[in-house]
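All protein chains of the complex are present and in place, except for one that has been dropped.
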């Protein structure tokens, strides 16, 4: 049993922390939330320059590090409430291509992803946010060497920024994945305004013609890849939430030590102290349970149950932490100027993305049946 | 809108409060919990002498007062954690006889109940504690002018003390109520040891022969009377819990003001204060919501929904109050010598009797469907 | 004991309902705008003012005032019925700060002259007020207020800053708690309660946008602002007592349970239309029904006490706490039900209730701070209500 980081992980942590602290200030975050794409080419180039885009990819595809390194970096990104197509490109898409892609596809996409030259996203949900194969109704009809796609995808992360989109489509009884150039004719992208400022959109496919070469993995086997990437995605979200919660606690402690009421720093009052104690336990527990699953994923022994437990806990714990952070901050944390609400809103978005606590608890209960 | 008690109610309240404070001391309570029947003839005679047994019965049957008077008295009984066949005889049985009985039956049973000469109980549950008509499987088979009863009833309150038992039995597709002398041949009573020391038992009916004259109400219509009495029973339990919770808060405040730690009465610490504040809100809310339903029952405008809301809230609020009372009392409240646990245990028994919070919430949800 | 409204009260409710259905803003009724979410609507101040004057014209903003001051001398339950119906019909126009905060304070502590000067404008819904209590360093700890009013002949000259001043950007008048004695021990004995014309020179109002993106709050700066001494309520250095009475009115003004109950109904209805109210959420809904019902009765009880002229100690704090927490819980429930759809802020067909779910949720973070933090409420219940000792 070892809860410690190894040298490589510590190095990645320091690298990411220092970079983000210097470059991703509150001011940058506020600008990125307002930005259409949520990221600038400058930031992206720097991230690429530090090899952060190849995390968890093999060296032969320009990668470096493993899923644990990625988890460490995501926690640091959470700490600054990082916004940008990192999650969609690295966590979702690079993993899927690595898992499902042919050697040719890997060579085509992975090194360019690692170099920061292309952004890729995943288009999954259609009518619900249940993340089940049943929800996949977008039709892909074979026509000679091609497929014709018709349907609409919702909640697509970074829909506007992506150069390619991996589409989960219905092919008869199964689901098949396609990797599609976003500029293919017949594709329309509409972006949402979201509370959290995370960049999502819907993608409408109208008679979009795709070559059969652009199928990712086996025909009709797409959902098995999706299940695997959903586990990674959920743990990655957990890692981000751990960093976010940690930062919310830091802001809260700083404020509680400095703000005076009734002649004392408010952090001396027991109601505030007990809130902070609960926040700390929630955050520690969140980190332990996130890293347990991240480690298992890294070792190839990940299970549905571990991931469901982690996501159920972390997403609820993170809401509790944010709620307490606001309660301690009082009115000042309720203002748009303050940085806290960026974390609060994002925490909600991440809670629900890839299945919220309720969904995860149902999964756990089902595993006991 | 009027939250006040009228003169009669205030008089009943004072009468009950003074009597119980003087006669039903902690010492008596402890003895009654160990007692086989949970009550002595002396106590019962005094209660009868104060006309408390005829509450909510018409004067012509020896009664006095209405359901609100009864509610007021039950709250006072809760305050001293009163144990005894009052609930089974007055709340359950007298109400049922009044509702369902023939004029002859009313004349036979009600005045003797009001005079304290007989104890009557209700035998309802058989295999579950779901309180649904489906659970009634005890068979009553007509044989000439008689019925033969076969089956087992569980969780019968005051099974050992009762002289008569009202039995809900299956008669074809419906349920029929019989009022049965407990000494009828073929009846066996076994008492339970319960955590709360409340006197319950199982009653086994083996070829018990009952006259058709002892049917209460219409044949096959028994469940409609039961539904009505269940509403009264639940609100009566709420009233007792309000009194119990009030007393738990009183004990807690007394202790918090007197117990010194770290140089201060512990009641000065914010964590204790906030617990007590929450207890107070729970108790006030419990009282309001209980009396709202009691008033509606009294006016004949009671609804399933109001009762379900009241029982759902009061039974959970009462558990929160007891939990907080223990937490403030620390180790001393954890001992058998201390009076607090009598309240805690009884609160659990009352929570579940006639359907706990979960059951009530299901009912409420169903009403919105 | 009687848990029924009187026939007259029921008739009044009916009259209000008919009026609001007809006269309330149609767009708001369609969108099911929630009370605390009003400022998220376009052009809302004008709509609010207009509706306020309509209510004033009906005599509904002074229902329970004594007749001598233009009121109808009715029980405070009329006010409660009006506000329940306003919540139900998603109607603005009830400017609590005027009607429920400052008006009762003036009625209770103001001179006859002040009553005659200020009550008619409130009753007609034409004059709107804001509240000058909190300061940057003193939110919960009002006794420590620093804004200073210095006597200068027949007037006082105020310098200082207020913050979280709701609606200062369109209010006509402000009630202001300022220090008039820096030596007073304890410090709350050096405060005075002023009524200030917001057009007085020297007042600067800066917006504070809240995390829901709405503009409710302001910073208000006072730079040699001159207030005639006849604008003092009660007398010099007695402002604390006026403010404390006012805070109890404030705590029972907004009907948390009614706002929560309406929002709950709207959520459930919309979820049913989308067929997404699963078994877990139905149970949670039932819990919220229970919670709102308890908050409702707690509010009725304190209203009954007010109607009886019974003194209250902790009841207003409990009422506010339960009511406002119920809004928070219902708003969270909205997110729980609609999940990612609830987090869409746009007007797309995917966003339930025109984006109100997220807006109400974000706005609800304020509910455990405004009108006293939940911590202060619980302190009040424990100390004033239960007699527990102070540590400090």
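Points worth noting:
Residue numbering begins at 1 within each chain, and the chains themselves are lettered A, B and C in the order written.
As a convention for this text, a contact is a pair of C-beta atoms (placed from the backbone, for glycine too) under 8 Å apart; a residue touches a chain by one contact, two chains touch by 3 or more.
Only a predicted model underlies this, so the values are computations on that prediction, with no experimental measurement involved.
Counted over the whole complex, the shown chains touched by the missing one are A, B, C.
Residue B:344 is the one among B:252, B:286 or B:344 that touches the chain missing from this view. Shown as candidates are A:19, A:109, A:269 or A:342; the residue that touches the absent chain is A:269. If you put the hidden chain back, the residue from B:19, B:44 or B:155 that touches it is B:155. Here one chain is not drawn; of A:296, A:326 or A:341, the residue touching it is A:296. Annotation for subunit B: contacts to the undisplayed chain at residues 128-129, 154-155, 192-196, 260-264, 269, 271-272, 326-327, 330-331, 333-338, 340-341, 344-345, 348-349, 352-353, 356, 358, 362. Looking at subunit C, the residues touching the absent chain are 279-280, 283, 391.
Hidden from this view is one chain, which touches subunit A at 1-6, 9, 68, 253, 256-257, 264-265, 267-270, 272-274, 276-278, 280-281, 284-285, 288-289, 291-292, 295-296, 309, 312-313, 361-362, 364-365, 368-369.
Everything that follows uses one rule, which is that only the chains that are shown with their structure count from here on.
Of all chain pairs, the one linked by the largest number of contacting C-beta pairs is B-C. The chain closest to the protein's centre is C, with centres computed as averages of CA atoms.
Set against the Cα centre of subunit B, the chain with the most distant centre is A.
Within subunit A, contacts with two or more other chains are made by residues 269, 271. Among all residues of subunit C, those that touch two or more other chains are 375, 378.
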